[in-house]
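Some chains have been omitted; the remaining ones sit where they do in the full complex.
Chain naming follows the written order as A, B, C and D, and within any one chain the residues start at number 1.
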């Protein structure tokens, strides 16, 4: 069963509201290679696991647990980017047109229509998340190879989204996730090493120098690219796989460590003029 | 952040393999009103919460946590129903035709093609789960009303699926979930009571006598229809709402209690002939 | 604006409950070439019409109005086929297994899970109706040509579905719709004749002899294959197009006539044991 | 069966062409909570109705009839917003680039590619309308509760879209629909009152003051928020439910009244240069 303690897995770096950044960041949440997919893929792979070599199942379960926190982190980051992006007074159009007119020009319009300026289970193009994206082939090698591809593509896409906006809120979250995807790439690549593969200098994919991303550097210094957080309240065999030398050409020692202490989630105010969503808006 | 301890939230009752039962039970997992939807809906609603009345957010978060365990329970139930449903020897067709021929006649064929006879993120018709099904209107009343509908529909569909198979594995899991959906219906109906609504004798929907379902009765005796499990490792304000008399016409006292101790998940064997998925099947 | 008077456009012929027939008949309701598509396609084409030659718009509007009645006819036919297909007593599995077990073997499972054994906006494979199927090219020739294809394919599919079941409820409804699709094929083919096309002996598509379908013959005798019902409460120019010799090689005179007097819709009983949907089931 | 008389249910207020407004207004037509969904949802709920308490069926049928006119109103409004948005001369790019270049910058590109600058069955993000959005649970309470949510969300989204543009064409149509959704919210809330629910001051959702929207005020003065139009040509029992005091905290008397007299639909000119769609463009 699943337990919870308040605290985001990384800090929300404040910056200006930025609906255009929120729009593209949706890819990291509800995109085909976003956090919802990794979360659900490892959930199904671990629940559907067969056989006695349960160290692989514990690896899948362990990464799944972190992905739930990743989903929450990206949801909150998008909320931060949207918060304050438009404040309206019902029924009044100013001299400059409608209150939200400018705010939504490069936005996903659903961010302003469907919810109260908050995250959605969709990608950067507005397509809803789809269950057919979850791969669980039921063959350990095929699943592990696919997970390596998934984490590699995750980094690849996040580095590209990073270049699409200089907003610090977006970049801090992506910087953290890039390093963590790197760690998970190492996790699944290492699992395949236990089956005999020698990756030579293939990883990390893409061939990026983490130190060029200022937001990544601090996490590299903390060793987060070679660490796996342990969210288990009971014993786990994850360390049978996630140990020893990293399969990355950047080397280092793989270690299972405690998760971060937790960062406070910003508290977003009610938006009574948007009819959303708190008690001020209610019939009492 | 999210933590885990082994143990299913209810027992897996053994019975015969039953691919036809597995097919229809998928509705309770990946259907429009299944556990994946409730899980993701409350996840988005709690992460996107605005305002200071955070007892409502804690209610959403609390139910979300249980839904993760529900997803795992239905995944495992489907796996149990599929396990042993067909054993094949590659390349050999017996006198009676192909080994899996009979097994798949009333099955979802993807249960035998896509994975190793295991659960999928799809509904009873084989349609993949879709992000557009998640409702987060960003208005607390609209969201709470919708959650009442969602839990009512959840019970409604589960009682109908219950009638479609006498397989005990399917019925035990549905019996547990029917009672729990009842409790969550109470939770959101109660939240609306705090805003002034008097439901009279409207609930539960549907108007069913839980005692007619033998699998439900034991949970009613344990008070599970009026209880909310607490999966928080830190304080929660859920009890500010989930307390006092039940909004159901069956009455009773709402109580926040500890979760079940946890039931062991069955360990499913490797299926080397299906190339799935353990080490036996690997290149060493 | 749109007005309504009780009365189905054709009779519901009683026969045995037949979930397998209901499943395939869904194609004629929510399939890519079913009545929902024709209804919405002509709705969009008529609302989006440009230019002064409004006799073509009146033709589109006129067929649209009839298609609403067709949707209602197929919905009701499916309901008739499902009604009584399974009667269950909650929680009780008899010696022969679950009450609905046999009923749903060749059924669309959603007919028994999602609603109260009633019609759905899906096709014979269970795929939901999709807005991308509506063609409105915004060019009158392209739209009229497409409408000819749509009505031809409508007949083609309905004659094939007819062969898939001998259930009289299904066949009577299909027989009526085959003749009406024939009339609408004539309508759009005639519209293209006004622009100069000579169809020679191309139509009807498919090249079927209506008299081989006993359910069609009575409607042919009534001239329904060359008639267009007029559902307008105000003047219409539809007769400027739908007149003169039929473009079909079966010839005959095209005529705009009054709609049928209306047939009573069967009243389906409540299903309290299925929790559906009437007051018996309610909290009072 | 369904009858028609020319005349829109509200006036089309002229203003500048505005493809960006047309894009977001699509949500009110083909969005998950738009008029196509309400239309089809009540169509299925009324056709699939079971039991003898047909006053509820007549309520569903009555609202369904109005929704057809709403779909037509939004289609026409979008057409008005797109009309004149770009006039091109085939093959000639002026000094300022392509004729439609500027027009489509913030547009849904399909408005200019798929049809002749006219409405589409899609939402504000361009996603096609989907049949899985129609809820018909087959349990009267669940359906009525869901309809309350649907109408509440309809208002909520329309007030948000209203803030996204100051175009008068868009705002007049939304103002009318906001008041009508309010009336339909009252209709379904009242239906639940007949089953014993006391809503206290919960409605309307959202908690908006209609008088702040200038476009709404005139309709409130006419009592449209507490009225249901009667589009039946034969007797109806809708008045058994839609009567007495409004469930809204704004009070008032619910009344069934005659529909508006009907407003002329604008006649949009042919666009021969866009090859759309009238006879000028044809081969004669």
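Simple rule for what comes next: a contact is a pair of C-beta atoms (placed from the backbone, for glycine too) under 8 Å apart; a residue touches a chain by one contact, two chains touch by 3 or more.
This structure is a prediction, so every number in the text was calculated from the model and none was measured.
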For this session: Given the 4 placed subunits, let me have the overall number of copies in this structure's complex.
Result: 6
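To be clear about the criterion, only the chains that are shown with their structure count from here on.
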For this session: Go through the assembly and pull out the chains touching subunit B as well as subunit C.
Result: D
Seminar exercise, completed: Mapping subunit A onto subunit B via their CA atoms needs a rotation, nearest 5 degrees, of 180
Exercise. What whole-Å value do you get for the distance between subunit A and subunit C if each is reduced to the mean of its CA atoms?
Worked result: 47
Seminar exercise, completed: Between subunit C and subunit D, the Cα-mean centres are separated in Å by 25
For this session: List the centre-to-centre spacing of subunit B and subunit D in whole Å, with centres computed as mean CA coordinates.
Result: 36
Exercise. Of all residues in subunit A, which are in touch with two or more distinct other chains?
Worked result: 114, 122, 128, 274-276, 281-284
Exercise. Classify the inter-chain contact topology: is it line, ring, star, complete, or other?
Worked result: other
For this session: Give the pairs of chains that touch; include all such pairs.
Result: A-B, A-D, B-C, B-D, C-D
Seminar exercise, completed: As the complex stands, subunit B meets subunit C at residues 20, 23-24, 27, 31-32, 106, 123-127, 156-157, 159-166, 200-203, 205-209, 212-214, 216, 249
Problem set entry | Touching residues on subunit B, where the partner in the complex is subunit D | 32, 127, 130, 132-133, 135, 137-139, 141-142, 145-146, 148-149, 152-153, 156, 192, 195-202, 205-206
Exercise. Taking the complex as given, what residues does subunit B use to touch subunit A?
Worked result: 1-9, 30, 36, 40, 43-44, 47-53, 61, 65, 68-69, 71-72, 75-76, 79, 114-122, 128-132, 134, 136-141, 143, 195-196, 231-234, 259-260, 262, 267-271, 274-284
